[in-house]
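All protein chains but one are shown in place.
Every chain is named by a letter (A, B and C) in the order it is written, and numbering of its residues begins at 1.
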Amino acid sequence: MSSEELVVEPVLKISGLCFSYPDGNQVLGDVNLEVMPGEQVGLIGPNGAGKTTLFLEICGVLKPSDGDIVVLGKPVLNGDFRPDVGLVFQNPDDQLFCPSVRDDVAFGPQNMGLSNDEVEARVTEALSAVGASKLVDRPSHHLSEGEKRMVSIAGVLAMRPRLVIYDEPGANLDIRSRRRLIRLLQASAETFLVASHDLELVLEVCNRVVLIDRGRIVADGNPREIMGNDRLMEAHGQEKPHSLIPHQIPH
Amino acid sequence: MSSEELVVEPVLKISGLCFSYPDGNQVLGDVNLEVMPGEQVGLIGPNGAGKTTLFLEICGVLKPSDGDIVVLGKPVLNGDFRPDVGLVFQNPDDQLFCPSVRDDVAFGPQNMGLSNDEVEARVTEALSAVGASKLVDRPSHHLSEGEKRMVSIAGVLAMRPRLVIYDEPGANLDIRSRRRLIRLLQASAETFLVASHDLELVLEVCNRVVLIDRGRIVADGNPREIMGNDRLMEAHGQEKPHSLIPHQIPH
Amino acid sequence: MNFGIDEYIHLGSPFHRWDPRFKLIGLMALIFAFSFVQDLRMLPAMVLVTALVYGISRLPVSFMLTRLRYQSFFLLAVVVLLPFLSGQTVVASIGPLDLRQEGLVAVLLIATRFLCILTVGLVMFGTASFLTTLKAMRALGLPAILTDMALLAFRYLDEIGGYLHRMETAMRLRGFRGRRLSPHGLGVLAWLGGSILVRSYERSEWVYKAMITRGYGHAKPARGEFQACTADVVALGLTLLIVAGFVAGEVLI
Partner (left out) sequence: MHIPDGILPAAVCGAGYAATVPIIWYSVRKINQEANPRESIPKAAILTAAFFVVSWIHIPVPPTSVHLVLNGLLGAVLGYYAFPAILIGLFFQAVMFQHGGLTTLGVNAIVMGVPALLAYHIFRLRNIRREAGRITTGIFGFLAGSCAIGLSAGLFLVILVSFIGAGFDVEVERAAIYTLAVAHVPLMFIEGTFTALVTVFLHRVRPRMLDYA
């Protein structure tokens, strides 16, 4: 690590994190990870690798069996509400629990204790950031999949988190909505972590990739290098993205 | 159409199919489609194009406003049970309602009135076809996403349908499970229709592609030709799959 | 899935504009005043007020007629049975059955009260979105546990209804015909019901996680969603006057 980086405080610092679900088997074993401001990290790995579990740990929803998590210099405590960390859940229906879009986006800011005017301003800002201003008065359950995804992202951005975590944001989207999401992530200035099985998406939006398997980080570095490494990828149930494969068929 | 094809009876013949939901707007307008035995057809198109609606029509769940659907020479009647057509739902949870995997796969054959031995044989056969024999005694609600997908396919295959319809079978799968699914589809001898937003998957398993948009078939033919056609794909909100794009980056 | 109850919330009548909190209080009081009516002579006034309310609300008559359908069985049973079963004063005999006066009066009262209350209820809930109504109830001080639960249940009703719909379709496509009552058939339906409960339970665990990451329970949601103006208060006053009229009429007559 260069001396320059040491001056900047990491956004996220995980050291020696272990976790087991009550039923016993260990899901995370000794995870160490440091994310610097401006880094946009892709987290890849097979089903059950522990990606979602890791995210829930970072947000303080689950209590680590061992190890520490520090976000922006402050340790994450179990059950704490940390508006500076925002988690976008894999299934937007889990996250859009308020009956209308406005209520949903306002939920986080309201719980931060902001005034009504401030909340309203946040709602407008977040919805326009994701290009969903038109939806503000719609009931959450009548949105299309792509719209739901955008609104659930707005609900998180409205808290102005400094670290945003996306759990499989590309799932269930059609090609148009997926492209819109990629644009949004590419334009985003926040530090973020994104877990995805859609490696092309990771390749387009991330400047760093972490490969996780069975609760351990097995590779960490440049996206093209890691995803281009056939041996590594195959050993962990991944496939090299098509855009990194030489062509058999002439165009 | 060559004279040879005329001798073979089409598995599916849709002519002039129109459909509107009770709330009024037309979802399918004049769909004509003929599928021959052994054809493996990919159905692509944006969200809301009418793919799922078309599938429900083919299975006789929805009643056409106009037009005919004939499967294996017999017209499809609304509400009929046709074991020769099998539909695999987009979300496996919609299809798995029995307490154990065995019960679930046996459900269709039992309702067909088969003897217990026959049912048992079908269960074994279908589960081994999808490579899920080990799961037979597990409760269906405890499986991973990929396992659920395979069991729900087995539940359909156990009825030995001659036309299998897959609605977004690749959704929510990790790379390993997706690969397993692709192998299964590639090895399958049945005629099938598969709707998917994962164009790479369609490219790997289908020998014919139908592009549908706003309830109309806008293209029908060779997968590489249709998906390689930038203008066509973009006009209907699709993206050319990466494996058909020339490379910018040298390997 | 609110079954079209908010189909006409955009009509913009005075009832649509009335502050939902005041509307709830006013119309609830009116409904209770109606159920208080025991005297036949009060019925014309009740019908008149109801017609006035429904007229002002601009809801189409067809809306009321379709809604009436759901309850008509019970009403029919009452209308058919009561005149024969209730009371002592026989006014006519049809074969072995005696038509009794008290029963007839009761039927008239019940049917009118039923229709009027139903109609006013439709105005109460058909002129604002169901969500707005629930929020108004929260603003009126209903316990948080009830309104939180109602809001969440309302949000997920549609979705869980979708589970049922798709699972029933999946069962039908695999040949299940639940037309006869058999142990096996009932068992399958119980699996269906159980599966829906399990799926909903799992969903609720995720929803809870999503709620706490956004600070659920950290601050009471800011109130003040509704702002009443003078007209709202005047309308409430008027309604309560009518209510008082009914009560007074009933007591004095």
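Keep this in mind: a contact is a pair of C-beta atoms (placed from the backbone, for glycine too) under 8 Å apart; a residue touches a chain by one contact, two chains touch by 3 or more.
Just so we're clear, the structure is a prediction, and the values are computed from it rather than from any experiment.
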Contact list for the unshown chain, restricted to visible chains: B, C
Option touching the unshown chain, where C:Ala51, C:Val91 or C:Leu146 are the choices: C:Leu146
Options C:Arg67, C:Arg174 or C:Arg214, residue touching the unrepresented chain: C:Arg67
Residue numbers in subunit B that touch the chain omitted from display: 99, 139, 141-142
For subunit C, the residues touching the chain missing from this view: 2-3, 5, 28, 31-32, 34-36, 38, 67-68, 70-71, 74-75, 78, 82, 85-88, 102-103, 105-106, 109-118, 121-122, 124-125, 130, 133, 143, 145-146, 148-154, 156-157, 160-161, 163-164, 178-181, 185-187, 189-201, 203-205, 207-208, 211, 216-217
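As a working rule, only the chains that are shown with their structure count from here on.
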Shared chain contacts [subunit A and subunit B, defined touch]: C
Longest centre-to-centre distance from subunit B, chain (CA-based): C
Separation of subunit A from subunit B, taking each centre as the mean of its C-alpha atoms, in whole Å: 32
Cα-centroid distance, subunit B relative to subunit C, in whole angstrom: 43
Set of subunit B residues in contact with two or more other chains: none
Touching two or more other chains - residues of subunit C: none
List of subunit A residues in touch with subunit B within their complex: 46-48, 144-146, 171-179, 197, 199-200, 224, 228, 237-239, 241-247, 249, 251
List of subunit A residues in touch with subunit C within their complex: 56, 59, 61, 79, 81, 83, 85-87, 89, 91, 93-100, 107-108, 110-113, 115-116, 119, 139-142, 155-156, 159
List of subunit C residues in touch with subunit A within their complex: 131, 134, 151-152, 154-156, 158-159, 203, 206-207, 209-219, 221-222, 224
